[in-house]
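One protein chain omitted, others in place.
Chain naming follows the written order as A, B and C, and within any one chain the residues start at number 1.
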Amino acid sequence: MQSHKVTMLGTGLIGEFYTATLHGGRSRDRVQVVYSRSTERGEAFSQRWGIPEYTTSLEEAIDHPDTDVVVVGLPNHLHEEAIGIAADAGKAVLCTKPLARNAEEAKRILDKVESAGVFAGYLEDLVYTPKTKKAVASVRDGAVGQVTWVRSRETHPGPHSAWFWDGRLTGGGAIVDLGCHCIEIIRHFVGKENRPVEVMCVTDTFVHPIDDEDNAIALIRFESGAIGQFEVSWTFRGGMDLRDEVAGTHGTIWLNHFLRTGFEMFTAGGSGGYVAEKAETDAGWLFPVGDEVSELGYVDMFADMFSAMEEGRQPIETFYDGYVVNALMDACYRSAEERTWVPVEMEWRHGTTPRISVEAETYEGHTVIKSEVLPDGRRKLILKDKDSGEFVDRVVNA
Amino acid sequence: MQSHKVTMLGTGLIGEFYTATLHGGRSRDRVQVVYSRSTERGEAFSQRWGIPEYTTSLEEAIDHPDTDVVVVGLPNHLHEEAIGIAADAGKAVLCTKPLARNAEEAKRILDKVESAGVFAGYLEDLVYTPKTKKAVASVRDGAVGQVTWVRSRETHPGPHSAWFWDGRLTGGGAIVDLGCHCIEIIRHFVGKENRPVEVMCVTDTFVHPIDDEDNAIALIRFESGAIGQFEVSWTFRGGMDLRDEVAGTHGTIWLNHFLRTGFEMFTAGGSGGYVAEKAETDAGWLFPVGDEVSELGYVDMFADMFSAMEEGRQPIETFYDGYVVNALMDACYRSAEERTWVPVEMEWRHGTTPRISVEAETYEGHTVIKSEVLPDGRRKLILKDKDSGEFVDRVVNA
Amino acid sequence: MQSHKVTMLGTGLIGEFYTATLHGGRSRDRVQVVYSRSTERGEAFSQRWGIPEYTTSLEEAIDHPDTDVVVVGLPNHLHEEAIGIAADAGKAVLCTKPLARNAEEAKRILDKVESAGVFAGYLEDLVYTPKTKKAVASVRDGAVGQVTWVRSRETHPGPHSAWFWDGRLTGGGAIVDLGCHCIEIIRHFVGKENRPVEVMCVTDTFVHPIDDEDNAIALIRFESGAIGQFEVSWTFRGGMDLRDEVAGTHGTIWLNHFLRTGFEMFTAGGSGGYVAEKAETDAGWLFPVGDEVSELGYVDMFADMFSAMEEGRQPIETFYDGYVVNALMDACYRSAEERTWVPVEMEWRHGTTPRISVEAETYEGHTVIKSEVLPDGRRKLILKDKDSGEFVDRVVNA
Partner (left out) sequence: MQSHKVTMLGTGLIGEFYTATLHGGRSRDRVQVVYSRSTERGEAFSQRWGIPEYTTSLEEAIDHPDTDVVVVGLPNHLHEEAIGIAADAGKAVLCTKPLARNAEEAKRILDKVESAGVFAGYLEDLVYTPKTKKAVASVRDGAVGQVTWVRSRETHPGPHSAWFWDGRLTGGGAIVDLGCHCIEIIRHFVGKENRPVEVMCVTDTFVHPIDDEDNAIALIRFESGAIGQFEVSWTFRGGMDLRDEVAGTHGTIWLNHFLRTGFEMFTAGGSGGYVAEKAETDAGWLFPVGDEVSELGYVDMFADMFSAMEEGRQPIETFYDGYVVNALMDACYRSAEERTWVPVEMEWRHGTTPRISVEAETYEGHTVIKSEVLPDGRRKLILKDKDSGEFVDRVVNA
């Protein structure tokens, strides 16, 4: 039974979630040292979580002799540097989303860890939520047939820290913050080996006085013909709206990760407690989440990362996936500017995927367009005459 | 207290819904004569609904001396002819959706009724559902602020009659059948005087062996900047998915018209009853609708039509609206083919709408990007320094 | 096509709902005269609804020469007098719920209309909601098998008018206000011919400084063995909670009439509009109802009443039903005081109902307790050995 000692880089909200996960329940892994740019925040964080050491030196944190894993929970523009130091130190490195500010930076990061030969995991938590995992497994088992469409929506009133709003540090706006989640959720449902071919995206800045987009909608066409659709916003009102929908030739899946999960509370006010990430009010009807760290996928994500390390396999989400995500987001921005479909430019490491196809049935030489069972047990067929091209109704005995 | 005698054209599913509505409850209006191409269907329909007369002559039905209103419930390619006869007869004419197969045909129809000077109402039921009406009124009252985005989704496993599948008769596929509803729902929420400027659409044929689309997604950009988004499908599994979502600068609305309306039933099977339009199974978990004719808007729609006639005003939905819908659907097809945004080409009768705009607050000379209330009652501001362009966090007393 | 002219007694909230219904849509019936104890309220009401006349004389209103129907929307203690005058006038009389303050008073009212031979309808709207009507029809068609249990819950923060709180005028507290609805809903689901045999009830006064109960829970045992369960409260927080649940040997039904009906709205505030009866807030997450008058059953209720009059049949809800309801509520109060099950004392006009019974299957001479289909298609049986009384698992091929 192996355990790990972790260097945690960053003390923001994501560092809190990560450390809560690593130190939660009966976990056998522990954060040994935390890095913050600020002594005060580092000290407070280490005390809050019972972490033995803290430092303001990135190198010192990463090179700590007792840790074997570095978790990068820093703003986007600091990922490359931190990962570089970790790779040079020969340590496993786990990086928060997005991997980089753009595909070019992501590719350099990917090349770095691959040439260093270190274990690298991409911390895309939302593909690890228990609901998503079970839904993806059901899709693979054929529960919905061939996937034709996936909608992933992540919207809330905007991030809590200043640096998120500075496109120079992040690489963009709501797409870079939220679209990265949606893209990987979509890829999991259509199949990660299913190449994203082209992208159509529209962005706008409706509410916040910033240069980057606070709203975006994108369509991704995959090689199979499936369409991925994401909607991201920093202007949603009502909390955090995190929903996925999957349509297939034989079924449908609807997931709601936050606002309607079977936990509903009305309070006349004054409860005082922490309700949920991004909740907007503390009175009236509230929709808390049971255990955010588990429901948002952090628990299963770190379990996969450490197990993968121990088993000598790749984790479910790799730095290559992070690179693909950046390539898709780059395409989104390009499409929004050119106002047309644009190809996704990237190095593709998987094979090809056949087109969605459903074989047409025939009935007495005619093509069956649709078949319904009538209340009396007979079947109603809608047929197309192959010669004349005419459509006719026909009721037949089952 | 006025009442009306109606000529009903068509005995298909829509004729059933219309007549059920006209003859329902304490209604004071009645169908006097029904037209069907088939004597058998006409006779059966008239007996089922207690209609005094039936005929296979379109002219005879429309020119019936006792009727003052003609309801067109015929396949799309027959609308123009029927409306022409009704207009010549000087009768009020109410036409089912879509008005025509394309904008050109719709414009001819519009011109015809306008030159004849007859009352003309466009039977777009889904803008009349009680939920939609109340939601639209709330939006007008400012409940969600300025509307930035509307999603309207209408999907099911495909229509029940053969002619729907023949694009030559209908003008297209799922867009013409379902998108017409979505477009008007979207227009009601963004404001009908808000000009739809351009359209981006993608279509595909995934499941049914037809030439027209069985799936489509479209984005409509309105003059205010608001984005309308619709998703239509003839391949959805699980019943009829009819949902609308509205996002505004100060609020959110979610409507579900069919599958999750507070009526849930599990049955081990064998109930035998009619559950709901487009339901796929008669065992397991079912989601019936209370009163389809009311929930789908038919009751309020006909009430508006007859009241408008009696009050000498236009109904909420006019033939001009039907023409706008056709113009938008034409743009959808053009965009799907050209694979880019295309302008909406039509005669616009309303004025102009200003851009969505939210005035930025300032704090000590800095632009306020976001403001949150902390648990201790203080406010956390995210500020942008106007000079340096830097973003900073600042906690202040409320 | 008959129509009716109505005498409306009362200008409170229920009078508003009734008149909104009678004058709504394409209705052919009209209120001709309204009675109020106050000239001001009568005048305002008549102007608001376009009613030709108003009066403060009960006799004058009821005896109005042009009206054939009297609708009683008065406080409970005034029902008997008003109905008596209407019966003497030989007019149809429709009385709001509850019929009376107790079974004795209800019986006198019932005897009065029966000896006068006038049409009498009990205005229990909630058994007429479109959802309830369709659910009851499904139950009759066998969708859930034999009904074993019905829960009906009606709770809100308390009524809006002073007289509701005075038990001397009403006959009690939350049971008399809300339990009367629940009882009829339950009776419709278990079968109205299914005799309610005994009642167990507990009451308490938790929040409001009154002598009557602001909370009650009751169990009703019917002759078939089915249990009806109702929960009523004037202390519920969060709006109006109106839910029904039905369990049967082969199925389940869940109805939600108010708070979760597929209409969800978040507003940052200031919308100003009327949201829904008994809503508690005007900001945050709100759950409006599409068309309250229709969703709460008023439309279908009056349609049944007038149609019954015209067809010479009894309406679905009669004064005898109102009497049964009062007898059950009397039993509730008696049980709450005696703290035990008490018999329902009343004149029963229906026959007898057999006990719920499911025939046990046998397998190789053993009683089958339960049968499940395993993932591999085989069946797992839980068997009881008739001789030894032992229980064993057995897996068999299907």
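General observations
Quick note on the criterion: a contact is a pair of C-beta atoms (placed from the backbone, for glycine too) under 8 Å apart; a residue touches a chain by one contact, two chains touch by 3 or more.
The shown structure was predicted, so the numbers you read here are calculated from the model rather than taken from an experiment.
Only one of the listed residues, C:250, C:334 or C:379, touches the absent chain: C:250.
The missing chain, though absent from the display, is touched by one residue of B:52, B:90 or B:284; that residue is B:284.
Remark: the omitted chain is touched by one listed residue; of C:13, C:78 or C:202 this is C:202. Mapped onto chain C, the interface with the missing chain covers residues 144, 146, 148-149, 151, 155, 157-158, 160-163, 165-166, 200, 202, 204, 206-210, 215, 217, 219, 221, 225, 227, 229, 231, 233, 235-238, 241, 247-252, 272, 274, 339-341, 356, 358, 360, 367-370, 372, 375, 380, 382-384, 389-393. Residues of chain B in contact with the chain left out of this view: 237-239, 266-268, 280-281, 283-287.
Although one chain is not drawn, its touching partners on chain A can still be listed: residues 1, 3, 25-30, 129-131, 133-135, 137-138, 141-145, 250-257, 260-273, 288, 290-291, 294-295, 299-300, 302-303, 306.
The rule we apply is simple: only the chains that are shown with their structure count from here on.
With centres defined as mean CA coordinates, chain C is found 48 Å away from chain A. Chain A and chain B, compared by their mean Cα positions, are separated by 33 Å. Measuring from the averaged C-alpha position of chain B to that of chain C gives a distance of 35 Å. Contacts with at least two other chains are made by residues 237-238 of chain A.
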